[in-house]
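Quick one: the structure is below, questions incoming.
Every protein chain but one is kept in place in this view of the complex.
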C-alpha cells in the first residue's frame, strides 16, 4: 500500500486585525500589531489589561442572530472560519462523501466565555455556591462539554465521519491537525475539516494568567506589549481567533483539480513531564517533537527553509524554544529564518497552532516570511535569525511550525509545497 | 503592625501547596523553596495569599528573586514597613 498523503485545499481565518485569510496574511506581513487595551469588558482591575481582539460580528459574518446568541464566541469563530475554508476549497460535501469526511477542532478553553457569563447570572454575581439551575440558557450543557464546537462545525460542513474536539491546551491547534493527518493517512476518511478556535478574552481567563504572571503587564503601550525574542520581553498578550483548514487525501484532491496550498508532511507531539506551566530551559522535549515531525515527514533538517516559532514572549518560552530549534536543527538553525507572529495577533491559545499552520502554508505559497514584530532589542541569550520588524522575501518549500503549552505539551508540524519538498 | 514570621509563611505554604514531610522546619527558613519542594506556582499561590491577607502588594520580581522562606519574610516585612500609615505630625 502506498502511503496516503495529506494536502491543504482550503483556508479560513478569523484573527485579530484580519477577518478572512487575505486580511490575516496582509496583517502579519505588515507587522502592525493588533494588540490593544481590552474592550471586551472592563479590565481595569486586572494586572494585564491588553489583548489582541478580533473585530468580529457574527451576524456580519453570516451567522443568524439566533446562532450568535446560542453559540459561544469561539464556536462562532469556528463555524465562520469553516465556511470560508470550505468555500475556498471548492469541495462539495454531500451524501457521496459525507461518511468520508471528519472534523478535528482544537480549543484550549472551549466555551469558557459562555460558561462564565452563565455562572455570573446563576450565582448572583458569584455569591451562591448552589447556583440556579433554571435561570439561564437551555444550551448550558453545550458550553459545559465543548465537543459541541466540533459538532457545530460538522453540521456546518455536513461531515458524518469521525468528529472530535482536541483540547491539549496551547498545542491544541497543531494537535487537531495532527489528529486529522492520522485519520486521513490511516484511511478512516478522505477529507478533514480541521483547525482550532479559542475566545479567551474574558475575566476568568485574564485572571488566570494574571495569577501566574504569564501575561505582559506593559499596559501603557499595549500595541508594543508583545515582544517575542526581545531582551525586554515581559510575557505574552492574550489573543483570540480561529483557523480552519480543509485537508484532503492528496490523490483525490489532485483528481478533482483542487488548488493545493501545501502538504502536511509530518507531525509529532511530546509531553515534557516537567511542570504544568514551566519549561525546562534545554528544550529537549520540544526538540524531540521537532525531530519526530521531521522523521514523520521523512525530511532532512537541512531542508527546513523557515521556522514559524511559538514565540510567546515569555522569558522562559523564548529561551526554551531557541534551545529546542538549535538542538533539533543543529548548525542549520543559524541559517534558517525563525519568526513569531504573536506580536501581531497575540496568543490565542488553542487556536494559534492552526492559525500559524495557515501562516506557514501561505509562506510557502507567497515566498514571503512574516516578521517578528516588536523585536527591537535583541536578547544576547537568543541568537537565531528572528526576522525582526520587516517581512522578508524568501522562497521556501519546507516550513516547520511549533507550539508549546500548559500541561507540558510540545508539538511540531512540517509543511511542504504541493510539488514536493520530500526526497 | 506586627512583623510577618517564618511560621506564618509555612502555615500559608502548607495550606496552598501541601506539606513536605521530610523537611526539618528548624533550618528550612534558609533553604531554597525548590529544595523544599515548592515550585514557582506554589510560591505565586503563597504570594497571592499573603498579599490578600495583609493587604499589601509585593514587587513583581518576588517570584524570580526570592529564593528562601527567610528572604520571602524579609520582603513582606519591608513592604509592611513601607506601606504602614505614617503618623501625621500633630498640629
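Order of writing sets the chain letters: A and B. Residues in each chain are counted from 1.
Keep in mind that, in the parts below, contacts are C-beta pairs under 8 Å (C-beta built on N, C-alpha and C of every residue); 3 or more make two chains touch, one makes a residue touch a chain.
By definition in this document, contacts and distances are computed from a predicted model.
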Hidden subunit of the complex - UniProt protein name among "ABC transporter substrate-binding protein", "Hydrogenase expression/formation protein HypE", "Ketosynthase chain-length factor" or "Peptide/nickel transport system permease protein": "Ketosynthase chain-length factor"
Residue of A:113, A:216 or A:277 touching the missing chain in the full complex: A:277
Hidden partner chain, touching residue among A:34, A:51, A:159 or A:413: A:159
Residues in chain B touching the chain absent from view: 15-21, 37, 41-42, 44-45, 48, 51-52
Positions on chain A contacted by the hidden chain, ascending: 45-47, 95, 98-99, 102-103, 108-110, 115-116, 119-120, 122-123, 125-127, 129-133, 136-148, 150-151, 154-155, 158-169, 172, 175, 179, 182, 186, 188, 203-204, 206-212, 214, 268-277, 285, 288, 405-409
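As a working rule, only the chains that are shown with their structure count from here on.
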Between chain B and chain A, distance of the C-alpha-averaged centres to the nearest whole Å: 38
Interface residues, chain A side, partner chain B - complex: 211-213, 217, 275-278
Residues of chain B that touch chain A when the two form their complex: 39-41, 44, 48, 60, 63
